[in-house]
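Encoded as structure tokens, the structure appears first; notes follow it.
Part of the complex only, each chain left as placed.
First chain written, first letter: the chains are A and B, and each begins at residue 1.
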């Protein structure tokens, strides 16, 4: 497998960007070494072998878009076609 | 000529060549087991011969005609004529192609095929009696067995399937002339699928249902577009009635079906419905009473369902069961999955029935498809949930097909966003559900689904938008 290809779902990739973690330096716990969101969270919290991870500065101020409050997600009624 | 009673042996005996049995046989053959597959009627079982395939063939064909005949809005003027005998002949050709394919695949995987009816003689022996006069029987010894005998349509009192105007689904799918009128007893998925077929063929259809709505077990929001389109097709409904009997009409012109109010305390009058045919589709029961299961120590529950553990094992250690005979949901793909697991376990692999995502499809117009948990199931299970929806009327692709009823709905776990289940009603629901099945099975999150680029313009974008809606930021719908 080429070195630069990392197998990780989008959520894990976003968390890594948010935390400034270089995914290619992580050992994943998923099948075949796939990196899970939990793996990223563990490194971010420092409770894994975080020496593996190169922390680089985040290029933007990281704010999460995970603003999924229950009120936001009630059935969409006033949609418009597009 | 009477065939003498010979005793032969096999490592793995499989009884029934439906989607549970034949798939188990092929997988076992791939795993180098010595397999004998016994079938009394037709390779492919109910599904290929009388169920899934014939019904979907007629649904698709009548849809093609119906769609073209109702596309003036699109500038298409057609008045398609359907020759039902020709359509049924085509359908039979499709079935033949598939069933002979099953036979070839079994042989190519070194499966021994045996025609006949199997009954257990003891824990390691079956007798197989061949059909046809004087064809005799033989005895077969086995190490392991898989019971995959499927299910049969339930009969109701006074409606016997032998009687000419009374049809079960198998018989209804083989008619070669379009009935002028038909009463369908039961608004479950089989009744509703066939109601659509006959309505599109031009039959006046009336559906009698004991309960108060179509498709018991499905959420109301999913049923609504289906009920609406059934109404538009002119299908009549009588909810809260049970069919009680039928008789020929005095004038010899067709029959009359009588139905009583289902509730004992009802003041409603009984119904008298004139029709040419009556189709009974009130459910299916396991074929477990004709096998002498007790001889092998196999137990069933009080509905006749063979109980199995997570490996597919029955109460007899070395005997497995798969498919409709092993219980709900009585669906072909559930049976195939169980058949594969049983074959793998028998071959010594660490397989188990441990799916998270079991899809179910109703091929009505529009289609309904579900996978995983509904919102209320998830909440009953203790999950805090979020829900994302997207209506097809906001989908560009749906608009270009002229078919915009319905929606995609995704149920996810609140804190991490894991997709727990999904339901879709609308165009291609049967195909769109696959992506969400994979999402549930893999433990994907709504963010994962929302971040996956979906091709434009496709209906599958609606899946992405429903996931984005769950996150509060769908593009093509207001996130309220």
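As a working rule, contacts are C-beta pairs under 8 Å (C-beta built on N, C-alpha and C of every residue); 3 or more make two chains touch, one makes a residue touch a chain.
Everything numeric here is computed off the predicted structure, so don't read it as measured data.
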Determine the copy number of each chain kind in the entire structure file and write them next to their labels. A x1, B x2
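Assume only the chains that are shown with their structure count from here on.
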When the C-alpha atoms of chain A and chain B are each averaged to a single point, how far apart are the two points in Å? 39
Applying the document's contact rule, which stretches of chain A touch chain B when the two form their complex? 9-11, 14, 37, 65-70, 72-82
Under the stated contact criterion, what part of chain B meets chain A in this complex? 386-391, 393-396, 399, 414, 416-417, 444-448, 451-452, 469-480
